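The chains shown are only part of the set, and none of them has been moved.
Which chain is which? They are A, B and C, in the order written, and residues in each are numbered from 1.
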Amino acid sequence: MIPKVALIGAGRMGAIHGRNAAANPSLDLVYLVESRPEAAAGLAAELGCRTATFAEVLVDPGLAGVIIASPTSAHLDMVLAALRVGKAVFCEKPLDLELDRLRAAEAELKAVDPPLYVAFNRRFDPHFQALKAKLASGAIGSLETLHLISHDPAPPPPSFIPTSGGLFRDFTIHDFDMAGWLVDETPADVFAWAECLVDPAIAEAGDVDTARVILRYASGRICVISNTRRSGYGYDQRVEAYGSRGAAMAGNPHISTLETWTEAGALAAPIFASFPARYAQSYRAELDHFADILAGSAAPLTGYEASLRALVLADAAGRSVKSGAPVALETT
Amino acid sequence: MIPKVALIGAGRMGAIHGRNAAANPSLDLVYLVESRPEAAAGLAAELGCRTATFAEVLVDPGLAGVIIASPTSAHLDMVLAALRVGKAVFCEKPLDLELDRLRAAEAELKAVDPPLYVAFNRRFDPHFQALKAKLASGAIGSLETLHLISHDPAPPPPSFIPTSGGLFRDFTIHDFDMAGWLVDETPADVFAWAECLVDPAIAEAGDVDTARVILRYASGRICVISNTRRSGYGYDQRVEAYGSRGAAMAGNPHISTLETWTEAGALAAPIFASFPARYAQSYRAELDHFADILAGSAAPLTGYEASLRALVLADAAGRSVKSGAPVALETT
Amino acid sequence: MIPKVALIGAGRMGAIHGRNAAANPSLDLVYLVESRPEAAAGLAAELGCRTATFAEVLVDPGLAGVIIASPTSAHLDMVLAALRVGKAVFCEKPLDLELDRLRAAEAELKAVDPPLYVAFNRRFDPHFQALKAKLASGAIGSLETLHLISHDPAPPPPSFIPTSGGLFRDFTIHDFDMAGWLVDETPADVFAWAECLVDPAIAEAGDVDTARVILRYASGRICVISNTRRSGYGYDQRVEAYGSRGAAMAGNPHISTLETWTEAGALAAPIFASFPARYAQSYRAELDHFADILAGSAAPLTGYEASLRALVLADAAGRSVKSGAPVALETT
């Protein structure tokens, strides 16, 4: 019996998860919940599922899980509502933008059953998985320093900024999770410098668009995170891990292997222009993971704990920018 | 109304096309035809379709098309049978191993309706498509010489050889089609040297496993084809196109972008080990193409003509190896 | 008339500069000054020059210039002595380890005649020069962030550490100069985290071996410097420059272009193992520059000012590590 699931949200991420759910032979996508009628109808038709309200979805006893891709501000309430009626949850990151709200719901969010998966998709990227496996193999010795590069091709519309949570909570949050995944240790201190170099409208909206964040660990390890909202050359997503006996580098896949050799040099094809193409495999793999969770054969790779850890770092980075000094993290 | 299709054959290529057809939202896979009961049942269950005989399939008036992935020796008869009852046909390459048989059926095979698509999948590979687009853009001037590299990772079982048609008709056939696709001209002469270096059992079966074929065109263009049945490093599929103002190279995608830097050097991840992974995108794209053909929005990119052209070259290459001299091609 | 020069010091850098001077058709190397008799005799024989004392060299009226490659602690006194008798000076970096000493001699060191060149060789590296030219061309728009990677293959002997000046003055000094060369602006703040991860003997000697330094500029630009005393994979020297319309990356040359493709992947040849090979071209080019200075056709690219700027940054980075907070730089 293939488990029935509902998709909440027909926005950009909703469409991605919806298409992957519809094509996944281990999931049966039956509902789409979306308040904008036109968006709902169009996507539901494409996905071959019904439209419904969130309330209707919650009371369907045959429904096994929900995929929440609503606006960020609605994530936490919807997650809790679904968990309370026993539905497994796939929630687009971030779970919430406020530490206090997360912590207040800790007991429910940490409960094993029903399970909660929070979609830190980069952990499912095959390039980064290959790097993690290489670290585990001991091929480069003991990990000492890490460099995470995450550069957006172009800034979001300024209207997005005020509700985004800001660069660290919206964007760097992925890098904070990657650091948590790749380094077997909790950071002791965070330092960040952040600027607005890309678009003055971002500064007017109270945010930054360019940052360097450094994490320091008790062992002496150091992790540098490099962020910009506009690269000019595509969606640049790399990890460089330096160990005691070598280094492992996960670079950018290119849109093709074509090279054009002329007097100007050898031009390689561009890297992917944005996340839907760059991370297509990881988004599909996340749905496979959710199917495994629903089948009881896997526990969520990331849930409340990972969300909290990443948000704590985002929060600390923001305080470092304000104070101009490193921020020590509580060790618990 | 999504067109209904049947899959003929549950072998290696049958499984690939079947999975892609089942996942394709523009195709409705309803039948699997396979004479081995166990293979049939297993794949049909996976694909969510019924098993049937070829005869049953042909008489279903609701069926729009068939995907033929039976053994090569059965291709032509099945294609003709399907065309005669008005079914659109997707046929795995080669259409047939004998020029005489192909030509004898020319009238039916060339007919536009029902359409016949012969699966030269490499034309749907995004890397080679990027190269073809680059040639068309004029970026490297006029095409002068071409180098097609097609190296298998490991030889097929010797038992496959006797019915394979031999290296040129089974393997190089793809390269002959690629030359036909990339060079806007019919070759004038063919020369080939072929050897058995990989496995003496292949020679005992009357075949070769290593070859270099050269095509010469009336314009003076030259195309070199490099083939081996065993590379030792993966499935090597490249195209190098040299023009009057530069060169375009389509290389091998790697299984990941991981590089490991140690004292030994910088180790890039391996290339794909075999065709199902290397050409996964092209196999999916072929099914999209077949869906477009069924929808009437596309004419088959390759059918009788391409099959004939490629087989003529395979035939000529074989005669060149036997005679030890170039073979001139009839110009028609 | 080819200008006569003397080499001071037959150590590792002395031998490099000596061989380049001897092979340079625009320089006539006549003296070697070295207090260890055996080292002196051996290198002088190889270079085809006489041994002499520093005092003898200074009083030779036919001598145009001196190449100072003595121990760091002797640099400044020798430089001043040579300048005072009118000799042009090529001084291995650093000019001195103490800001006070440098500033006390400012008037003499800044004088245009006789000229003083301080050997920040990386500015002469063709890869970094190509990057600088690319920045100047506007191809990547306006420079926004910079990443300088400078990883030693293996740590120096612990006995070297106490007189080295420490990581920032001995090693990062090159990166501080590179930042000064590539960014058209003086840093406003410096932040550094530094650790001892490579060899406890380095910590015992009071130094660190792994560091990340960040420079922030008034314009909002940010420069990250990545240092380690032991990479495990060779001498890693890269520059990544990110601009408003793209990025420019100067990578590591490899010892050859050889790639070995096996089932394990594609192994590129190692990068160079240490600075004499990696920077061979830059060391030769420095001597060409000194020949041009002697010929009056060039002014020193780097002298007192560059030395001071780099040392100010090294000093500030050290203070940041001690205080655990960013250090603001005086703007002059």
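The rule we apply is simple: a contact is a pair of C-beta atoms (placed from the backbone, for glycine too) under 8 Å apart; a residue touches a chain by one contact, two chains touch by 3 or more.
These figures come from a predicted structure and were not determined experimentally.
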Homomeric complex, total chain copies (3 given) | 4
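Assume only the chains that are shown with their structure count from here on.
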Could you please state the distance in Å, as a whole number, between where the Cα atoms of subunit A are centred and where those of subunit B are centred?
-> 39
Let me have the rounded angstrom distance from the C-alpha centre of subunit B over to the C-alpha centre of subunit C, please.
-> 57
For subunit B, residues contacting two or more additional chains | 261-263, 269
Sort out for me which residues of subunit B touch subunit C in the complex.
-> 232-234, 236, 254, 261-271
Subunit B to subunit A touching residues, read off their complex = 22-23, 25, 48, 126-127, 129-131, 134, 139-140, 245-253, 255-263, 269
For subunit C, which residues are in contact with subunit A within the complex?
-> 140-141, 144-145, 147, 151, 191, 193, 195-198, 210, 212, 214, 216, 220-222, 224, 226, 228, 230-233, 236, 242-247, 324-326
